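The complex appears here without one of its protein chains, the remainder shown in place.
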Amino acid sequence: MSGNSFGKLFTVTTFGESHGLALGCIVDGCPPGLPLNEADIQVELDRRKPGQSRYTTQRREADAVKILSGVFEGKTTGTPIGLLIENTDQRSKDYANIKDQFRPAHADYTYMHKYGVRDYRGGGRSSARETAMRVAAGAIAKKYLREVLGVQVRGYLSQLGPIAIETVDWAQVPQNPFFCPDASKVPEMEAYMQALNKEGNSIGAKITVVANGVPPGLGEPVFDRLDADLAHGLMSINAVKGVEIGAGFSCVAQKGTEHRDELTPDGFLSNHAGGILGGISSGQDIVAHLALKPTSSLHLPGRSIDVHGNPIEVVTKGRHDPCVGIRATPIAEAMMAIVLMDHLLRHRGQNADVVHQIPDITRR
Amino acid sequence: MSGNSFGKLFTVTTFGESHGLALGCIVDGCPPGLPLNEADIQVELDRRKPGQSRYTTQRREADAVKILSGVFEGKTTGTPIGLLIENTDQRSKDYANIKDQFRPAHADYTYMHKYGVRDYRGGGRSSARETAMRVAAGAIAKKYLREVLGVQVRGYLSQLGPIAIETVDWAQVPQNPFFCPDASKVPEMEAYMQALNKEGNSIGAKITVVANGVPPGLGEPVFDRLDADLAHGLMSINAVKGVEIGAGFSCVAQKGTEHRDELTPDGFLSNHAGGILGGISSGQDIVAHLALKPTSSLHLPGRSIDVHGNPIEVVTKGRHDPCVGIRATPIAEAMMAIVLMDHLLRHRGQNADVVHQIPDITRR
Amino acid sequence: MSGNSFGKLFTVTTFGESHGLALGCIVDGCPPGLPLNEADIQVELDRRKPGQSRYTTQRREADAVKILSGVFEGKTTGTPIGLLIENTDQRSKDYANIKDQFRPAHADYTYMHKYGVRDYRGGGRSSARETAMRVAAGAIAKKYLREVLGVQVRGYLSQLGPIAIETVDWAQVPQNPFFCPDASKVPEMEAYMQALNKEGNSIGAKITVVANGVPPGLGEPVFDRLDADLAHGLMSINAVKGVEIGAGFSCVAQKGTEHRDELTPDGFLSNHAGGILGGISSGQDIVAHLALKPTSSLHLPGRSIDVHGNPIEVVTKGRHDPCVGIRATPIAEAMMAIVLMDHLLRHRGQNADVVHQIPDITRR
Partner (left out) sequence: MSGNSFGKLFTVTTFGESHGLALGCIVDGCPPGLPLNEADIQVELDRRKPGQSRYTTQRREADAVKILSGVFEGKTTGTPIGLLIENTDQRSKDYANIKDQFRPAHADYTYMHKYGVRDYRGGGRSSARETAMRVAAGAIAKKYLREVLGVQVRGYLSQLGPIAIETVDWAQVPQNPFFCPDASKVPEMEAYMQALNKEGNSIGAKITVVANGVPPGLGEPVFDRLDADLAHGLMSINAVKGVEIGAGFSCVAQKGTEHRDELTPDGFLSNHAGGILGGISSGQDIVAHLALKPTSSLHLPGRSIDVHGNPIEVVTKGRHDPCVGIRATPIAEAMMAIVLMDHLLRHRGQNADVVHQIPDITRR
């Protein structure tokens, strides 16, 4: 596959540029019989949608999704689901001035080296706008996982620049524009973002995603481990520079006695593994953390070169998120859901006739 | 593909268990005409080989590789290269006592849930012994990258438990049993490992891998980004719990003006991106960091359950690395080389007729 | 991949049902820099379009294609090309009566067994209407092959029921509604089809596709042979029941001295191989033949069962092609072009640095 597909049995293929006519995707491999309509998908898209607070880009996109195939009389048919979102608020002329420029930390320079041409309007294919389709596809995966398996995939902002959360109250997540689970940190985040906007700068963030209720046994040994595929999926989100499973980088300084999650008949005693052992789900919560770099588009000038190799100064105009991490929570949830869904189908394919004789200590 | 293959055009498929007859792999897609013999591969295997210092497992495996196909008159033919390593020093009886036990932090419990059966001897397929074949396959990728493209892929131990290195002197890496690039830290590491062995405990580690000389343009947008495939490959190594590209998790607290790597006609001014922008190589060094958890096999007892769900106490016998990170450097190099090789072939396939008209600032 | 994608580097993924809102596809992996607009694709779609003669279905579809992404300022960018065709002339009520029926030789019965549900309107996903998107994707492959490599992919009807052509005059193919290269047979075909329509029956056909100018070296040994992938692609076209390469089934009664294509410095002396030796193109014309079964939708009653297992008599209403083979020529060309394009990219990826030292006898 040529790079725009993800998943082996539950396969998502996307197309579309930031300032093209439309974004679209094909979800291939969704099991038949799942009740599905556009509202099921729209609710997730609305969580990612720009222009919902002063802390995200002011581009106004309805992000209204259309289901073009694969659903009949309100249920999935098992055939590919075509999804489409038309772009409505492009302001491509904002980008005319960067046609011959390479913006620092953007894909401009690398795309030109790869392809010899690039759609310079709003980043073209490298724009985070592409992630809308991942959220749409992920909404289908999330619905199946939730309704058929009772699996819940959800995430939160665990750090905004220097501000790390201290407690996780899931009920708080939808109550603020940051997906922040710690209400006590929200005023601090608001103040920080306002100062940042005034400065014209941007900031990084950390996201945590958790899947609850995943049955033990998902994942393949060796290359297609569940954690490896999660790392693939999550690192493929724009601006992500790091992925951790469970204890992540803190395991570097952990001793074996501290890290190992002991088992009892009533469950595991800890979850440093993040719910995955030997690349296979253990039934514990699957936990992943992502680091997102600060937005590359800044109103503060930076040094660069133009297509001829001359030194220039770049100031990015246009509308941008000052912290791409803020809207990344639904995207990370979507990718985790897609990975789980794919592994569920693969697992069922190979292991349908396994008779399980050992206790599932996470379900007691 | 069913989970034991990696790469789309340069594809590595492995088989073999820790205490089975042999380990093997098929490297499919290697370009023809590359001079190759067993010594080229053996040199890399010897770097990973157990039993070379008192800080690694005392299992004695020659890890002698045989090339069974794909090479004719000293050169690759373009057809699949079959590689085989026979196991010679299994002591399977060491494992009879854990037949009905689930060792904490091992894949025992999850394999049983997935497959209903498991080869309990030394972890079977979940053993890090499998990584020998990755090193073998990676040796071929490294050789091609080095000899045809001038790309150098190398790594080092950047942290051992609490001991972080402070300087990188590549010349030091092969001079000590830790792959440590900072000679001043080696005595500290030795002392730490001796105390750890006495204690019967294990410790985590951090590895850094760097590819130098990678041409700009490798990687695919969206899902098969170069960084996403690196994350996939590196996270698929046993015991890895975190992967960072470039600045990694430190980007969370970085502002845009700090993180963005400015461009000048004479090159980039920094490399927080780790050599990848928009999922595509920029020509700068590709830099990745990996976190490896402490070895799960400990001589210190831990709580667990048996296959019937009864609580038990587990003490792992057998021979084990007290720090799996110590031998992980060649494995991480191998996976990075395999990913780069695969993306090189994919890039050449799609973009063979691109005429490059922009300057390559990293080659000046 | 879940069954609706084809090709490894040049990958076509389609969606859409006969009576849904739209058909679409994503062409992933098209090289950048190819001049492309909707007219380039429309011209091929118009060749397949229904309602163009009295010998095809009277459904009136404009089959107007929209390019939604992947093209910028008139050239491909190397990113995925999204294509869309809206359905405009569905008459779904024609199908209400077959909701609970299984039409003989249709996919009704097998889809219900597979998925438990089916979109019964016009065959849903199993309809040959899906092939419009293959023709659209194939138009891009054909354009690249033609303009960049000088490869010409073209086809003709070689047999209509009992009427086999005797001579091939490529200039005649576009001059009649059958894609028949033998003008002397056209009146016979017209008379045959008129009698068939009156009878309410349908008939099979045979199509031949030829690629001229294919460079030697395309194809992979063993499983992904060029002929094997052609067989895959061509057999995946609705109604196809047989595929031959070169001599095809006539080789069964051939002796080695007759079948083998001898080589001279001035070229091959025959082409029983159909341009493929050992799964790899030889530089000769690639020649394939396809057998298409008679349309399954008949106005003549047939025995069947309903969803409850009761015996019924089925008479298909609606508008149908009396010979699906008539419109199959552009579809077969499209699939051959897609296969060649995919193998071209794969070949260039692996063998970019091969220095060819042997003569190409087909280019003299």
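The first chain written gets the first letter, and so on, giving A, B and C; residue counts start at 1 in each chain.
Criterion: a contact is a pair of C-beta atoms (placed from the backbone, for glycine too) under 8 Å apart; a residue touches a chain by one contact, two chains touch by 3 or more.
Note that this is a predicted model, so its numbers are computed, not measured.
Considering the intact complex, the chain excluded from display touches A, B, C. The chain that is not drawn here is touched, among residues C:E130, C:D285 or C:E333, by C:E130. With the whole complex as reference, residues 1-5, 8-11, 13-17, 20-24, 26, 28-29, 32-33, 66, 68-70, 72, 75, 77-82, 84, 114-119, 124-125 of subunit B touch the missing chain.
Touching the omitted chain from subunit A are residues 8-9, 29-33, 78-79, 148, 221, 345-354. Against the chain not displayed here, subunit C makes contact via residues 1-6, 8, 14, 102, 104-107, 109-116, 125-126, 130, 159, 161-162, 196, 201-206, 216-225, 227-236, 240-265, 269, 272-274, 276-283, 291-296, 298, 300, 302-305, 307-311, 325, 346-347, 350-351, 354-361.
What we mean here is this: only the chains that are shown with their structure count from here on.
Two copies of one chain, subunit A and subunit C, touch each other, and the residues they use overlap strongly: the shared fraction of interface numbers exceeds half.
Inter-chain centre distance (subunit B to subunit C, centres taken as mean C-alpha positions): 44 Å. Put simply, the C-alpha centre of subunit A and that of subunit B have 26 angstrom between them.
For the pair subunit A and subunit C, the distance between C-alpha centroids works out to 38 Å. For subunit B, the set of residues that touch two or more other chains comprises 8, 221, 346-347, 350-351, 354.
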